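Below is a structure I'd like to ask you about.
Incomplete set of chains, arranged as in the complex.
For clarity, chains are labelled A and B in written order, and residue numbers in each chain start from 1.
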Amino acid sequence: ADKLAAFEARVAADEFIEPKDWMPEAYRRTLVRQISQHAHSEIVGMLPEGNWITRAPSLRRKAILLAKVQDEAGHGLYLYSAAETLGTSREEMIEALHSGKAKYSTIFNYPTLTWADIGAIGWLVDGAAIMNQVPLQRTSYGPYARAMVRVCKEESFHQRQGYEIMMHLAAGTDAQKRMAQDALNRWWWPSLMMFGPPDENSPNTAQSMRWRIKRETNDELRQKFVDITVPQADAIGLTVPDPAVKWNEAKGGYDFGEVDWSEFYAVVKGEGPVAKERMAVRRKAWEDGAWIREAADAYAAKQAGKRKAA
Amino acid sequence: MATIAQDQALFDYLLRLGDDALVLGQRLSEWTGACPTVEVDLSLANMALDLIGQATHFLDAAGKVEGQGRDGDKLAFHRDVLDYRNCLLVEQPNGDFARTMARQFLFSTWQKMLFDALTASKDELIAAVAAKAVKEVTYHQELAQEWVIRLGDGTDDSHVRMQDGFEWLWRFVPELFEMDGVAVEMAERGIGADVMAFREDYDRQVRAVIEEATLTVPHDQRPILGGRQGHHSEHLGHLLAQMQFLPRAYPDATW
């Protein structure tokens, strides 16, 4: 109980908790769940974009997208490492992903149908991710906070690149404009869902905020996202697919329509439009790669044996 | 007349350099999200990115030499198979990871020696791109070499797969050392490299790595040639169909 009080005092004082420090089991569990979910999202998030790398419409766009996917693999690595400091192995986390036990961001269960979706993902999805992640740079768990510092810097770069793709399309031919608007229509609501259920249905929020694992509520972040994004859409001549969007002078932000939470919960349950495909691709990659990982282990063991013998 | 002929050879030579990089970069990028570990995902994306960068430099330069207003994008996305000048090795499908690594090792070992030589090119742009790229390619070569050894000397299964990878691709190696008219002219003008000058080095290094990997050097097979003249395998057309879709479907658009 003393330890708990000391822990809570440190957190309240915005000190970092480090791997060797004592921490409540629930804190550890919550962090493992959140960090591994975040790591999985980086890895699964490579798939919708990977779908367009081979079809990127210019050498420059191809290079930018490859760099982005490379960043995401890197983020996945930092985050898996951060989670490992909490005593879970990468294999365990990956098995949990493949068995459906661990989650990843619902947004990656939607398909990338046209090139504009790559713009929309950068602009909206990375934009929402940043909104979620910026506060996490000051999250109470040190390794996680430090990973987020690197992640956030790169994500905001991705967000600008995504917006730039959309800007280009929206200023392009009729077909390009249509693609851009269609992508915004399809990605808008799923992006709003990325902040999680409304605060009144988010039972863990209070505890997570007390532990400084979270620093703003879902609804606060969602509002912030809408307030930033609606004018960005306007600026390039696109329209957010929500007739209820309207500036509210009193609250100093936009009013907006109700998210279809039944859709959200269905996707959380694994019923997203391409959820099965995403998991099938990940599982296949993992299973097809088993012989390679085994070979690498076998080789490393042989080398270790040789060094020992020498 | 002479000038045009000179330009044609240089144009062709730049296409070869650019297309090798572009096609291999495209093949590597097909691995996105399908790799055995996140680390491999990262390193293959990184190699692909380097290669697309090289391709951009060489193809932009080719467009300038041609002088018809085509840039790298135009050349990358609006040429069909008969006008592609890459070697056949790089267009071969990924196969399993062992075959991908065999392809990478055979190519990057060659490309590293080529770029080493090209740093002395009389063409300033080629020399500059080669000087920058040689660092990247050294890393590609090392990475592929490590995987070749690891898989060759790993498990029984990985050993067989690695050996199969080399057996399958071996017939495309001689094309790397083909000195046809364009290559000879470029070498004589001090712009291109005489690849035969490092043929023995190449054979020696490849042999040494294959042996360190506890594998067997494949028997020589009848060389398959044609890529440098636009006569490719059946695979390139499918690769281009995918890669070029958007610019061809929306010819009026910029991206």
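Methods note: contacts are C-beta pairs under 8 Å (C-beta built on N, C-alpha and C of every residue); 3 or more make two chains touch, one makes a residue touch a chain.
From a predicted model like this one, the values you see are computed outputs, not experimental measurements.
Taken over the entire complex, each labelled chain kind is present as follows: A x2, B x2.
Operating definition for what follows: only the chains that are shown with their structure count from here on.
Separating the CA-averaged centres of chain A and chain B is a span of 35 Å.
Interface residues of chain A, counted against chain B in their complex, comprise 43, 46-47, 49-50, 53-63, 66-67, 69-70, 73-74, 76-77, 80, 115, 165, 168-169, 172-173, 175-176, 281-282, 284-286, 288-296, 298-299, 302. Listed in rising order, the residues of chain B touching chain A in the complex are 22, 25-26, 29-30, 32-42, 45-46, 48-49, 52-53, 55-56, 59, 72-73, 76-77, 96-97, 149-151, 153-155, 157-158, 161, 242-243, 245-247, 250, 252-255.
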